[in-house]
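Note that this complex is displayed minus one protein chain, with the remaining chains in position.
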Amino acid sequence: MGMVSASTLRRWQYLLGIVLIVVLGIHLAFRWPSYEQSISYPVVVNQILNYGYIAAIYILLYAALAHGLIGFRTLLLELWHWKYARITVDVVLIIIGVAVAVIGTIALTGAILTLAH
Amino acid sequence: MSSQQTGTALQTTAATEKITITKPPLGSPIRRTYVFKVKRYDPERGGGYYWREYKIELTNHETVLDGLIKIKWHQDATLSFRYSCRMGICGSCGMIINGVPRLACETKPYDLGTEVVTIEPLSNFEPIKDVATDFSDFFRKHRSVKPWLIRKDETEQFEKLETYYPQTEEQLNEYLEFAYCIKCGLCYSACPMVFLNKDYLGPQALAQAYRWSADNRDEGAVLRLKVVDSENGVWSCHYSGTCSKVCPKDVDPALAINLLKNWLLTGRRRR
Partner (left out) sequence: MAQQKQVKRVPPKWSLWFRGGLDEWLLIFQKVSGAILVIYLIAHTLVISTALGFGHPSELTWNTVIGFVEGPHVAGPAHVGTIIEYLIALLAAVHGGANGFRLILTQYFGVGLPRPERHTFPRAVPSVKKSGQAWLKYVAIIVVIIFLILATLVAFVW
């Protein structure tokens, strides 16, 4: 990410952090009132068909990945000083991020489409 | 050891890690024997760090630096440490005294209140010999933030200066706090992020970047912001504030760094 300045990256990370407080709050609030019940299959189907909740989950997936990987990149670059550390870390983290985002999107979208019909 | 007054206890303020100095007791000085436990290192001897203990009698008016000088004169001429002014101006005698980075010339064993005084070289610095440490990285980082007045007009800056740069009291207050820095390296030594990230510019250099950029006579803020806007610049700081807690001149580098971050994020200097 040579073209993006560190402060731009950090501004994004901070804004996403604020977004995350909201959507992660929603995600955790849906464990209410009992964690064990909230992850049983019938309840999960209900959750997936709740479009407000599912919107929060989509935002959570992308925002958390971006926020987490920017933070992880900072951490790695602080500890690892090698000539090619920056490009290596950037490439590896972008690949991981895109892969996880694609898998999550496919699973989530597929589940919604299957269950909605 | 003749002590006429029992030394009234010294109160250390836990908040700032600085010693509250009580008024010097009247009458003859209070003599006490201290054990100076010094962490030493000799590159010619080999084998890394080793500890030596010295017994030394000091009054309540004498500092740790006075003690070290006495040791060098009377007990062990091989003991190495760096000092110059002996009055907290030059910033040469920074060392870890009883676990906290302090200036040896401003710390009295009497005020520390312990019989054993441990003295170690500054952390985060490469040792040269004994308590003397290598400051070349530190000054290289300081230089990298361009700590001088920069004018857009190069003729004016380097060849002929024809005007004065007036400054009001308010404009002075914008940066004066950070101009008290004596480059002693205590903040750099205390910073946990400098240890984690060895390329981190450190609190001293970043505070100076703000000090010069906030000066109304300066026009080089853009150049400095470019230097500090990186993973090894201000963004390594997490505002633990250790730098500000140990600064012997109350410069508050943590505030300067966070003002820089705020400047970078919002695009303008906070006034």
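Going by the order they are written in, the chains are A and B; count residues from 1 in each one.
The rule we apply is simple: a residue touches a chain if its C-beta (ideal position, glycine included) is under 8 Å from a C-beta of that chain, and two chains touch if they have at least 3 such contacts.
This structure is a prediction, so every number in the text was calculated from the model and none was measured.
When the missing chain is restored to the complex, the residue among B:Glu53, B:Asp76, B:Glu126 or B:Glu156 that touches it is B:Glu126. Considering B:Ile71, B:Cys181, B:Ala214 or B:Val228, the position touching the chain not shown turns out to be B:Ala214 (whole complex). Screening A:Ala6, A:Ala56 or A:Leu69 against the full complex identifies A:Leu69 as the residue touching the chain left out. Although one chain is not displayed, chain B still touches it through residues 14-18, 20, 41, 43-44, 46-49, 96, 99-101, 120-121, 123-127, 172-178, 180, 189-193, 195-196, 214, 238-242, 244-247, 249-250, 252, 254-256, 258-259, 261-262, 265-266, 270-271.
Counting the whole complex, the residues of chain A in touch with the unshown chain are 11, 14, 17-18, 20-21, 24, 28, 31-36, 39, 41, 44-45, 48, 61, 64-65, 68-69, 71-72, 75, 96, 100, 103-104, 106-111, 113-115.
Just so it is clear, only the chains that are shown with their structure count from here on.
Centres computed as Cα averages put chain A at a distance of 42 Å from chain B.
On chain A, the positions that touch chain B within their shared complex are 5-7, 10-11, 14, 74, 77-79, 81.
Taken together, the chain B residues at the contact with chain A in this complex read 193, 196-200, 229-231, 233, 235-236, 261, 264-265.
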